[in-house]
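Take a look at the structure set out below.
For this depiction, one protein chain was excluded, whereas all remaining protein chains were kept in their positions.
Order as written gives the chain letters A and B; numbering starts at 1 within each chain.
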């Protein structure tokens, strides 16, 4: 192991591949090879750090040394799968679900839940992660003033303060595992453990305490640009024919100007390179002067899609990453929603149980809603990173938003009444028809 | 060679390129972009003059994928074998109506002042002609349905593809490959569905990719229906008016795709 890491160290210090440039793809192969090695090293490092009872953070002393020589952008790392530079969405389990993180230069679509409560939460996590990493943050909104949203970001749980506590927690967890280890029949002993909480092996991104808001000085330490449609709209619009509506055009233009001014398009000197995080709230809603939510045949059916195409073009050529939320449940024409999804790279949909019949369903009692991964990106490779299961659910714990594999709750009651069993069976049947896979016919088997 | 299965399946190889073929790719609940990458590398390796309208991804993406398949796009572009239109690149300027309005811009239709895709066709015409040492001429489009998202009407897209067909398939005896992506709803009477149907009437070979009807599976990514139509009115053969069909399942790997008959996936056997 040591010999291997020695080789790696020399390569890493020699080639500054962590520097994000818009033309990353040419080195993607090399990066991939290197990353595979890097992963094995960081795992070793992790183990070592635990043995030495150092503070439990993933960077080891010798990684720190190598990193100090590199000009890397805070809050980014190359993806294990394809070498793309990725950033965290602010929700660790979401990062895992979409293939490690959000690639720089790509667009994440979040289909809002009915009351926009969880999607808004995701947007805040996304922005908060940007603030903590020192990224430039851009927030566009037509409903609530962006400043209000920014004031309400969740507070980060920073490693420095509770590191001891975390360590203690780990030790006790290990102890309890030793003492209370179950006797398992040999036939089942070696089966992999079912892990419901999703997380990658190495830590990336931060955790947040949703019950507290972020300290003001932390928030004000980073550059933040905002776009609030009611403040931007001119009194009269010019009547030049265009596939894109006035509101979206203004938004696109202000993003374009910001990218140019701050040099996110690669013109900035290497040392001061940073990531621009763009959050756009509730695009497509009537407040953006768009009628796709109101009409089956909207007058400007291609306005939002044209905007997204332009946004995609901007993102691809700069150090930006973007999260867009869309009230898809309101969009009348499914074809438009299909096109919107296709123009985004990653697409997830939130389906909250609040107000739906699933709220009272015993099957879902542990969760707050379902998460559907509609699309994962194709980046510099043929195959796209598909999740191993599509049955995912989310819950908002006191402190954190987490995504888990959906599974039936264990029945711990001593006397199982017949009716409740039938209930669960019935709801399991519902589940298989509602979210288990995307079966489109009533045929049972393809092979 | 990459995708050996697909090549033998369709009777395609770098040595034998059928003249005047119009190949239509489509997908529903799945992603057919791997086929675009396949055809791109196939034609480049066969020494064809290729014009690629990449409307969906950046050049670096296509180039990275092609590299995995053993083809160097940058080199091909420098040697004049490949003409690449990067749709994303100058679209923002056109969308925001910056700079002069001119028919010279291939993406000039984004301004909204042009109702047809004449400027894009002019670009194709300039690019596929004058092949020189490279022949025959090939046009690849990834993908046509993006144009719908940009507010172009189905009629205008069909006119565009008609002109491309007359130029590429008929005049230059080359091949044309176009991708159309359609939504889940098959009964949709307009938009992508109409586009797909109208193009299916014109094409000589249709490959339609679909997700499995029974849902998502990790070991089988979907199924492909291959539909041959005889070329021109000349072909008779058994059935004549009817197309021949074949249904296969596939799985995409890092460097290629494997096709197999239904139920013969390695995950099952």
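The working rule: a residue touches a chain if its C-beta (ideal position, glycine included) is under 8 Å from a C-beta of that chain, and two chains touch if they have at least 3 such contacts.
To be clear about the criterion, contacts and distances are computed from a predicted model.
Peer 1: Unshown chain, UniProt name, "Elongator complex protein 5", "tRNA-splicing endonuclease subunit Sen2", "Large ribosomal subunit protein uL5m" or "H(+)-transporting V0 sector ATPase subunit e"?
Peer 2: "Elongator complex protein 5"
Peer 1: Which of the chains on display does the removed chain touch in the whole complex?
Peer 2: Even though it is not drawn, that chain still touches B.
Peer 1: Which listed residue (B:19, B:126 or B:197) would be found touching the missing chain in the intact complex?
Peer 2: Candidates B:19, B:126 or B:197; residue touching the omitted chain: B:197.
Peer 1: Give the residue, chosen from B:78, B:101, B:155 or B:219, that touches the chain omitted from the document.
Peer 2: Of the candidates B:78, B:101, B:155 or B:219, B:155 is in touch with the missing chain.
Peer 1: Considering the entire assembly, which residues of chain B contact the chain that has been omitted?
Peer 2: Interface residues of chain B facing the absent chain: 116, 118, 121, 155, 158-159, 162-163, 166, 170-171, 189, 194, 197-198, 200-202, 229, 232-234, 236, 238-243.
By our rule, only the chains that are shown with their structure count from here on.
Peer 1: In the complex of these two chains, what residues of chain B are touching chain A?
Peer 2: 29, 31, 33-34, 37, 57-58, 60-61, 63-65, 67-69, 87-89, 91-92, 95-97, 110-113, 145-146, 148-151, 181, 183-185, 188, 190-192, 211-218, 220, 223, 249, 252-257, 262-265, 268
Peer 1: Which bits of chain A are touching chain B when the two form their complex?
Peer 2: Its residues touching chain B are 22-26, 28-29, 240-244, 249, 252-253, 256, 301-303, 305-310, 312-314, 316-317, 334-335, 338-339, 342-343, 378-384, 386, 388, 390, 436-441, 443-447.
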